[in-house]
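Scroll down for the structure; my scribbles are underneath it.
Yeah, one chain of the complex is gone here, protein chain that is, but the others are all in their spots.
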Amino acid sequence: MTIMLLVLMLGLSIFMLVSRDLLFGIIALSAVSLLSALLFYLQQAPDVAITEAAVGAGVSTVVFIGIIRYTERKDRDP
Amino acid sequence: MKQKAINVLTIISLASVTLVLLPLFLENSPWPLSARNYLELHGVGDSGAINLVSAIYLGFRVFDTLGETIVLLTAVSGTIGVLTRAGAVLAEGYDTSGTPALTEQEKKVIMDDHTFTLAGEKRRSHALRTHLLEVVTGVLGPVVLLFGFYLMLYGHLSPGGGFQGGVVTASGIIFLALGNRIGAKNPLIRASVLDRIEAAAFLLLILASLSGILMGRGFFGNPLQDVTAIPAGYIILLNGIIGLKVGAGIGFLCIAMVGREIS
Amino acid sequence: MVFEDIVFAPILLPLLGAALVITAKAFLQGRPMKILEYIGAFVGLGLPWLSFALTLPAVTSGRVFQGVIGNWHASVGITYQFDGLAWLVNVLTYSVCSAAWLYSLGSGPRGPAFTSVFLILTASLSATIMTSDIFNLFVCLEVVGISSYILVASTDKPGASLASFTYLMISASAMVFFLLGVYGLYRVTGSLSYQGIAQGLKALPDGGGMTAVISLALIISSTVIRVAVMPFSGWLPDAHALAPHAVSAVLSGVLIKVPLFALSRILLIMPVGAQAGQLLGWAGALTALIGVILALSQADAKRLLAYHSVSQIGYVVCAWGIALYVGITTSKGAALMTAAFLHAFYHALFKGLLFLSVGTTVDRAGERNVYRLRGAAAILRSCGERIPVTLLTYLAGALAISAVPPFNGFISKNAISYALEGTPLYYLLFAAGIGTVASFIKLSRIYWPDRSRKEIPVPAVPVPLTSKISQGGLALLCLGGGILASRIHSLVMLLLSGTRAEYLIQWYSAGALLKTGAVIALGTGVYLLTTTGIIARVLKVIREQPGDFRGLYISFSIGTALLAGWMLLHL
Partner (left out) sequence: MIERILLLGMFLIGFWGIVSRKNLIKKIFGLNIINNSVVILFVLEGSRAGSSAPIMEQGISNIVDPVPQALMLTAIVIGVCISALALALAFRLYKATGTYNIQEIKRKVHNGF
């Protein structure tokens, strides 16, 4: 289970860095946060799980989206 | 040519990071148990909190937590300041940096009359926003706020605590803001109110940490030791203060971020 | 109230001050807000001096205040330590920060937001030197970091934002490496306090093996990135040159030194700390020389000063590292450590002074290019400076950094070279000293009268009184540091090593003066050389080397690998 989650997170991390669309990257980032919250919950760390879900998936997503909303979504570089 | 040379350097640097970190990640010795064993035996007795993570977070290592809240406070005020100077995506009334671009009179008007709103005709045409969202978030907001306060105040017993509760409270505040119609004035989503709550909570936090010194129990010593029968009293107090501060701070930050462009 | 708690005053009072300022900002407006802001600043920057006065007798008698914050059990609590080193570093911090805040009142970024971040920075700097818990050190460094990123970005220039972003990225990534180091050490020893880790490592059969050494290397390199020794210094010139002047003074004066002395607490008790010190000492000496060459090539006045910070921190790191290598309890080690601190302190004073006075000048002149700006003294006069305070204080700073008696730089540089006499490092530092003189002759030319221009085109903005006061105060401290050399030197030595000075340096001996004369003569020669065509062209090439964002990371990773390899070699 742990390994599966980690593989998924690894894949999402790569996607985050290569995707042309920053919004997709942000969604991937918050998915990674949610997955790691799940992982923490499975690893007997409920406090960290709550924090990661609230802060990583919630606040940081809002902040990221708030920033790119007024700039640009596309990464123009290869 | 130059591009290639730089790529070689990138590979070298990645390789050296790998070399350095590989032994660290592969370290396989058994996990040291001294701290855990101590906490398992004495943790609850020392701090009064059943949730040992809370006990560490607000008891044994509360000074770290103070540092963390300061990082948050500084980050919020710095982010707002930087954004303001950049020409602002901020919602009106969220310009609180030290160099006011508005006159005091204008500022006062904004602080008093405007609350954050995204409703109706002011939104952009392609904004992903429906009345469903408005209604649901408006109803859900108070419930989330309540859950946040629950997390704050029961942090010493169950998972959660001041910080987590604060973040949940902040999302409750954001829900209230999203569900806000034009004209509705919920004091909790006003910039000045959030700013004041955060400032007052920070002052309270510093005073709480000082109170131990004044009572002769040392820095961050428990001043309530003889006053209250609940052993975790000080932790509950700190949880509440930190929750308020974090909730107000993060709520402020998020609302400022999703606000509309002034330009 | 217990007397011991007074050692927390330098942390808590600025925080209280910051809380007052933030409250004032939130609740009040106009005049009452200003008043409360000043009260907060006084509580934060003024009152701690009282605590220094009160704790001085205790620390001079060798007393070490230590314990666990909140009186918890030591295995899980945060331990702290307030000793001579912490006292000295706090005095360093507060003297520069007070002067810089005063300066900012007149010309720097103003307002409650700035003041609160500034006070938080001050508090976190004192927490950094007092803590003896590795994770707490992480938190303290993060607070220092985040407040300094904000302060750097507190001007309107986009360049400052870029500098701040670069600084943020490199040091935040370095802090992730730091966290990995914490993980490694906790994994091996199960402890977070310095003492606990050292004991845990000693108890292990192989001293913790590779994991411990690599973790230590990660912690060292990610702390050293704040100190900006050579492979790690790429972020510094931009950040220090583009920040507001008062912030530059604090960054260059204080911020790059406190982590270094906090690191010495760790290295002194860890297994291969001494060897790491040796490597850093060498890196420091090379930094001193290369930094000064880069400084000599710069055209921007503040950037020139920023490269000088790199160079001078090289002196400090060199003496500091070798002191760790030979052991701080030996007489040579004590002398070196004293010299390192003395130079750090004096550099804080004169570099702060230089940033402030040059900042005042370039603001009035509206021109920062060293090659173009001339006649700055006349410009300052036209701005209403009857007594040329800025010019005089600049001169005090420039003479101090060039090690001319009777200013304080002369004392500290001599203390370093006295202790390093006979090693190859000595010659590297000697060469760096020549370069310093040369580059300050270059910088001083901005004050030389400009015959070709009669009228001063810039609007005359008067120099604020607060700027004059803070510059004057720092200049007096520079002079005082030189005149009271023996007394200060023996006090520092007593506080750092617990020993009275075993030898007395003849500060103003004929040999030392002769050497200074030689350095000045050679420096003038070097300066004249740099004005010749071919060398000027070489310098131009150096100046226009583009700094690369990824270069920072590449040098960081390679430097870390080298440090780890070196430490593994000596395991």
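A, B and C label the chains in the order they appear, each numbered from 1.
Please note the rule applied: a contact is a pair of C-beta atoms (placed from the backbone, for glycine too) under 8 Å apart; a residue touches a chain by one contact, two chains touch by 3 or more.
The structure presented is a predicted model; accordingly, all values stated were derived computationally and were not measured.
K.L.:
For the chain that's been dropped from view, list the shown partners it touches.
P.N.:
Its contacts among the visible chains are A, B, C.
K.L.:
For a quick check of understanding: of C:2, C:35, C:54 or C:172, which residue touches the chain that isn't displayed?
P.N.:
Of all options in C:2, C:35, C:54 or C:172, contact with the hidden chain holds for C:172.
K.L.:
Taking the entire complex into account, which one of B:72, B:170 or B:199 touches the absent chain?
P.N.:
Looking across B:72, B:170 or B:199, the contact with the absent chain belongs to B:72.
K.L.:
For chain B, enumerate the residues touching the unshown chain of the complex.
P.N.:
For chain B, the residues touching the absent chain are 7, 10, 13-14, 17-18, 21-22, 25-26, 28, 31, 33, 35-36, 39-40, 43-44, 50-53, 55-57, 61, 64-65, 67-68, 71-72, 74-76, 78-79, 82-83, 85-87, 89, 157-159, 163, 253.
K.L.:
For the chain that got dropped from the picture, name the residues of chain A it touches.
P.N.:
Residues 2-3, 6-7, 9-10, 13-14, 16-17, 22, 25, 29, 32-33, 36, 39-40, 43-48, 51-52, 55-56, 59-60, 63-64, 67-68, 70-72, 75-77 of chain A touch the chain absent from view.
K.L.:
Which parts of chain C face the unshown chain closely enough to count as touching?
P.N.:
Residues 76, 135, 138-139, 142, 145-146, 149-150, 153, 158-159, 161-162, 164-165, 168-169, 172-173, 176, 179-180, 182-183, 186-187, 192, 546, 549-550, 553-554, 557 of chain C touch the chain absent from view.
FYI, only the chains that are shown with their structure count from here on.
K.L.:
Roughly how far is chain A from chain B, going centre to centre by Cα mean, in whole Å?
P.N.:
Spacing between the chain centres: roughly 19 Å.
K.L.:
Please work out the Cα centroid separation of chain B and chain C, and write it as a whole number of Å.
P.N.:
For chain B versus chain C, the centre distance works out to 32 Å.
K.L.:
Quick one: chain A and chain C, Cα centre-to-centre, how many Å?
P.N.:
Computed from C-alpha means, the inter-chain centre distance equals 38 Å.
K.L.:
Which residues of chain B touch chain C in the complex?
P.N.:
6, 9-10, 12-14, 16-17, 19-21, 23-24, 27, 29, 31-35, 38-39, 42, 46, 56, 59-64, 67-68, 70-71, 73-75, 77-78, 81-82, 85, 96-99, 104, 108, 192, 195-196, 198-200, 202-203, 205-206, 209-210, 212-214, 216-222
K.L.:
Any idea which chain A residues touch chain B in the complex?
P.N.:
Residue list for chain A touching chain B: 45-51, 54-55, 58-59, 62-63, 65-67, 69-70.
K.L.:
Under the touch definition given earlier, write down the residues of chain C that touch chain B in their complex.
P.N.:
Within the complex, chain C touches chain B at residues 1-2, 4-5, 8, 12, 15-16, 19-20, 22-23, 25-27, 29-30, 67, 69-73, 75-78, 109-117, 120, 124, 127, 135-136, 139-140, 142-143, 146-147, 149-150, 153-154, 156, 161, 180, 183-184, 186-191, 200, 210-211, 214-215, 217-218, 548, 550-551, 553-554, 556-558, 560-561, 564.
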